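One chain of protein is taken out of this complex; the other chains stay put.
Chains: A and B, in written order; residue numbering restarts at 1 for each.
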Amino acid sequence: MRIVVVLGRVLDPAGIVVNARAGRVFVNREEYLLQPADRCALEAALRVKDELGAEVVALPRSPLPDDDVLRQALALGVDRAIYLTGEGLRQADDAAMVRALKAAIERLGGADLLLTGATTLDSGQTQLGPRLAEALGWPQVTAGWSLKVADGRAQVVRQQGSQYVLVEAMLPAVVTLQPGSLKLRYPDGARLVNIYKNVGEIAQALETWDAVELVGEPLTPLVEGRGRDFPPPRERGARAAGSAAEMAQAAAAALRQRVGR
Amino acid sequence: MDFTFSPEHTALRRMIREFVEAEVAPIAAELDREHKVPYEVMRKLGEIGLLGVCFPQKYGGMGAGETGYCILMEELGKVCTSTATNVGAHIGIGAMVIHLDGTPEQKEKYLTPLSRGQKIAAFGLTESNAGSDAANIRTRAVREGDSWILDGGKVYITNGGYADIITVMAVTDPALGARGGVTAFIVETDWPGFSVAREEDKMGIRGTSTAELVFEELRVPHENVLGKVGEGFVSFMKSLDMGRLTLGAACLGGAQAALDWSVRWAKRRRLFGAELAHKQSVQWMIANMATEVEALRSLVYRVAWMVDTGQPFTQLAAMCKMYGSEVASRAIDMALQIHGGLGLTRDYPIERAFRDARIAEIFEGTNEIQRIVIATNIFREHGVRIRP
Partner (left out) sequence: MDASYLDLLMAQQEEVSEAEGGGGGVWVVADLLDGALAPVTLQALGAARTLADSLGAYVYAVLPGSGVSDLTPILYQAGADGVRIADDPSLASFALEPYLAVLSDLFAAEKPEVVLFGATDAGEQLAARLAQRMGGGLIEHVTAVSLDEATRAVQATFPIYGGAYFEIAACPQARPQFLTVEPGAFPTPYLDRYRSGEPKTLAVQPVEAAVRVVGAAEDFVPPAVPLAQAPVIVAVGRQAGDVELARQLATALGAQFAGDRGARDAGWIDASRIVDVRGVTVAPRVYVALGIRGDTFHNAAIEEAGFVLAVHPDPSAPIFEVADLGLEADPAEVLPALLEALK
């Protein structure tokens, strides 16, 4: 059985300070985390591997300037990791990345299960998993809280309305996991040292493929950035006016807008 | 000169920080309050290889060198001095002697389970008559056939109450004293004749076991002699040297934590119309703390590099311990002052850190001994032999 896990990195928000008034984002400490939801997807993959035996292969969710995220995945226990490079890959958005990932999966010889995070920490993107499912022609189960594989089926608990339900799909399938859904394992220390020192068997497990060569044509993005915007500067100390009923209305409006219910 | 950490050490620090925040930080206050040893944390650290961070992968370790070990102690020291102390006694003095002087059979049998946290180690040197004056120990080991019979006891042994393996120093020839008369033994604590007499109730590092041990006709097989008979002192001194460096790293973590808390509080606390951060007296305290922390950081990791590259380091390791313990004490003292009354309440980590810091100037060789070691080394280089 082969499980593909698609992983990405995100700048640690604890190292960022946003100055809304100046319209600037200051990066005080540039440290990258593995996307929390992708980390849960990786954990889910490793649990299936522990239980049923499988080859777990890590692929990148977006263009990466270095292979650190893939080394982390190897330290955590994946069998192989593929670092994608290529002229013109740098600007790829999700739509472009899907083409590269589909080609990479074909070159691997296919897979039985594709796992990735349900959402990204920074931009709240949920589309990668479903896009991959469409491109591969596989069923998708999104926003899962747990995963079990048995009898060629993926069984996932997900939220539907206010309830948690158990759903299942035949493999091959794409399943995306919620951040915080699983208790995460720690990397194995010796594996970690070896992969970062490039020694031992594990060093062979990290490969580099040229994405543009795989796909056979440039990977132009469909969506492009058009700058940033900042929330209005925080005005503390505002008081709601009027009767208790009017104050309640003002409070309700403010809450509804921010809690989104 | 390249002052950056290698990729494996950067990745190691990230892994340790994640572990410490998830597993150690939530229980730090409880360990102190309930006087409990972090058994679960020790087991988990062992499972991922961290209790063998500096030992070879061949014997269950990680192979990340002294630098890796310093990183572990620094990150633990930021959050829980008690846990750092448990780990330091296990790796840095308990298992370290076996790593430095053990035979391949001894390493196979003992170092591997110690590296994986399947067994816990301690280091048995100190006695009631022999602290700084380590050569004055009285625990006796007498040869009987293919074993040695140990009689005597030890005091203030960190991890002593729950360790599985203790490297014990005993007198094998009273006439020869420290030079040729002391031998190191690997003792398993479930052997008959070994017992834990009591646990100390301490002011600080209350999340550690500080035990009094008793040996009564404790039979130790000859193959458990560590190094050569009569050369125990040499083994232990080597191991203590390395332990000094890593204690300095734990103090670095503690001092950094004190600085971070102080900066955060100074940003928030308002008095006389402005935050504490705007008051010069506080700025100077912060500046002093920060400078000492940076100096200590440079010293600790430079010495770690020297150890990892096979250079002599005794004198500088002593400086790490001496300076580190005093920097940490000064830092937490200033942090307490900056926090005012809040620093005294038991709901806030400052008062625990304050109580935890003091021991660093005393154990692992008092700072007085460290100064003697440093001065002795300096004068020897100039051809003067200092008489102790």
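Heads up, the rule we're going with is that contacts are C-beta pairs under 8 Å (C-beta built on N, C-alpha and C of every residue); 3 or more make two chains touch, one makes a residue touch a chain.
What you see is a predicted model; the values in this text were computed from it and never measured.
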{"item": "Listed residues A:27, A:52, A:199 or A:255, member touching the removed chain", "value": "A:255"}
{"item": "Contacts of chain B with the absent chain, listed as residue ranges", "value": "268-270, 342, 345, 347-348"}
{"item": "Footprint left on chain A by the chain that the document does not show", "value": "13, 16, 18, 20, 25, 93-95, 98, 121-127, 129-131, 133-135, 139-143, 145-146, 155, 157, 159-160, 163-170, 173, 180-183, 222-231, 234-240, 244-245, 247-261"}
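In the analysis below, only the chains that are shown with their structure count from here on.
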{"item": "Chain centre separation (chain A, chain B; CA means) in Å", "value": "40"}
{"item": "In the complex, chain B residues that touch chain A", "value": "6-8, 10-12, 14-15, 18-19, 44, 48-50, 52-53, 57, 61-64, 68"}
{"item": "Complex interface listing, chain A residues touching chain B", "value": "31, 68, 71-72, 75, 186-190, 192-194, 196-197"}
